[in-house]
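Not every chain of the complex is shown here; the ones you see sit where they belong.
The letters A, B and C name the chains in turn, as written, and every chain counts its residues from 1.
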Amino acid sequence: MSTVPYKRLNKDDAVVLLVDHQTGLISLVQDFSPNEFKNKVLALADVAKFFNLPTILTTSFESGPNGPMVPELKELFPDAPYIPRPGQINAWDNEDFVKAIKATGRKQLIIAGVVTDVCVAFPTLSALAEGFDVFVVTDASGTFNQTVQQASWARMTAAGAQLMNWFSVACELQGDWRNDMEGLANLLSQRIPNYRNLINSYTVLTAK
Amino acid sequence: MSTVPYKRLNKDDAVVLLVDHQTGLISLVQDFSPNEFKNKVLALADVAKFFNLPTILTTSFESGPNGPMVPELKELFPDAPYIPRPGQINAWDNEDFVKAIKATGRKQLIIAGVVTDVCVAFPTLSALAEGFDVFVVTDASGTFNQTVQQASWARMTAAGAQLMNWFSVACELQGDWRNDMEGLANLLSQRIPNYRNLINSYTVLTAK
Amino acid sequence: MSTVPYKRLNKDDAVVLLVDHQTGLISLVQDFSPNEFKNKVLALADVAKFFNLPTILTTSFESGPNGPMVPELKELFPDAPYIPRPGQINAWDNEDFVKAIKATGRKQLIIAGVVTDVCVAFPTLSALAEGFDVFVVTDASGTFNQTVQQASWARMTAAGAQLMNWFSVACELQGDWRNDMEGLANLLSQRIPNYRNLINSYTVLTAK
């Protein structure tokens, strides 16, 4: 196994892809509890917003049983490219989606979606094959059960994808707390209750 | 085992007790994930608010390492009796706390707290011994691990406490959806992501 | 703890209650995998059918986000009392539902539903208070998570409900295989893959 150079997330080269977080499809997700999953997906959206990363949203058949994209996501990114796919299961097969990505000129793809083994894995494998670096946000991607989760992780890892989580994405993009200490603290406080508790304990004690 | 009459929650006879949900103490909770726990505690607070139940808050040594009460709870109930206990571990040993309860004239205690085996179990046992009906909100109460959780449930059940969860408390208090359909739907939608998804799917389809 | 007389299911005294197995509500169930849950619910329906037990179906707001009753259930019992409740959360608060039960003249209630802590627990507690014997089919009843499941089991057990599963219900009703050996074997074979495998292995070997 040869050592590869550290591919480090860079906020000037990263784009966020949110794939098929739709109100119907999410009922298929069972590898996370509903509250944990919702919180992680919104945390990733917060991260995209906080770092002003170009963000691209796509859905599969949103007028059918799959349902519309979760409204919170749509509201957070009113000006983002939004691509309701007419039928392609692999978002990478949709020209508009790939065009939107290439239009950003960026090479680092941060991807999350529902379900992991299809809506995340397929575009991940396609993008890797075209030379992009792909960072899968494992805790903002959901699927049927642990077996499917683990199998799809193995397939993506073998193809060169890097498995991350929303918190490590946030921290790698931030690099240094001093870039915006209060901003990052606010972000973490919204999504990590134990961190919020630390801040609240601290604030009370230091305010004395 | 003799059948007891169904003790049913009644919004005119119930009072909510929130015991020691403090920023420091919550770091002891490991029988729920932090996000699940936070969500359930706030859901119970929402329920108290929605049904205008008298609510009593108490803390243990909030100026020390235990930390202040979680600010969200304090803000939700600005006018509620708030009893920082100077030392009593069992809140029932604090006269002000018991007085505040008795002042409501209500006999059904809905209780949650941190940690389950102490801050919930002790006042539960004391209140049962004095003839109150006690409904323990198991998912808004947290403790060290599953073993402790299960042992404390067994102790409280044997003494006559009824184990519930925030959702069943809400539904038993509501009784009939028609009492306030939109209100209840909003409440559930805030705290149950899969229910929110159902509503969102429904709304889109019926708006067509 | 005093010993109670063995309350044994009797196919001439039992009625089956299927409460709120609706296409929307089932997306809330996470204490069983979707396939396991579907299979157990249909197995219980098969049992009701096989023993010609009077069966009563009820739903909560089926025209809203909760969705219609699962079509398989409705099709299995075309002539059964079907009570869409206009708002009562506890089915026992609905007069038609209780009337339908009392019309059967039976005192043993076999109940299952979604979610366990509300749609099953509330009518169970009400029925016990009125002197019915209640047999909760735990594996055909689903809810949010294990914590809620266990808490609601404890509440119902303390009130005198008996916790069962679809298979033990079938076997207690059957009493003796000779009452209809092939019928019971068919029933089990449909819903228990390992039992089906035993029968298939056996059939091949004994056909030789």
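Everything below uses one rule, namely that contacts are C-beta pairs under 8 Å (C-beta built on N, C-alpha and C of every residue); 3 or more make two chains touch, one makes a residue touch a chain.
The model shown is predicted, which means the values in this text are computed figures rather than measured ones.
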Full complex, copies of the single sequence (shown: 3): 8
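Just so we're on the same page, only the chains that are shown with their structure count from here on.
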Interface residue overlap between copies chain B and chain C, same or different (over half shared): different
Chain whose Cα centroid lies nearest the overall Cα centroid: B
By count of C-beta pairs in contact, the leading pair of chains: B-C
Most distant chain from chain C, judged by the mean position of its C-alpha atoms: A
Chain A on chain C, rotation in degrees - Cα superposition, rounded to nearest 5: 180
Computed distance of Cα centres, chain C from chain B, in Å: 30
Chain A and chain C, separation of their C-alpha mean positions in angstrom: 41
Shared interface positions of chain C, touching two or more other chains: 27
Chain A-facing residues of chain B, complex: 23-24, 26-27, 33-39, 67-68, 70-71, 192-194, 196-198, 200-201, 204
Chain A residues touching chain C - in the complex, by the definition given at the top: 27, 30, 33-34, 145
For the chain B and chain C complex, residues of the former touching the latter: 1-6, 8, 32, 138-139, 153, 157, 162-165, 167-168, 171-172, 174-179, 181, 185, 192, 194-195, 197-199, 201-202
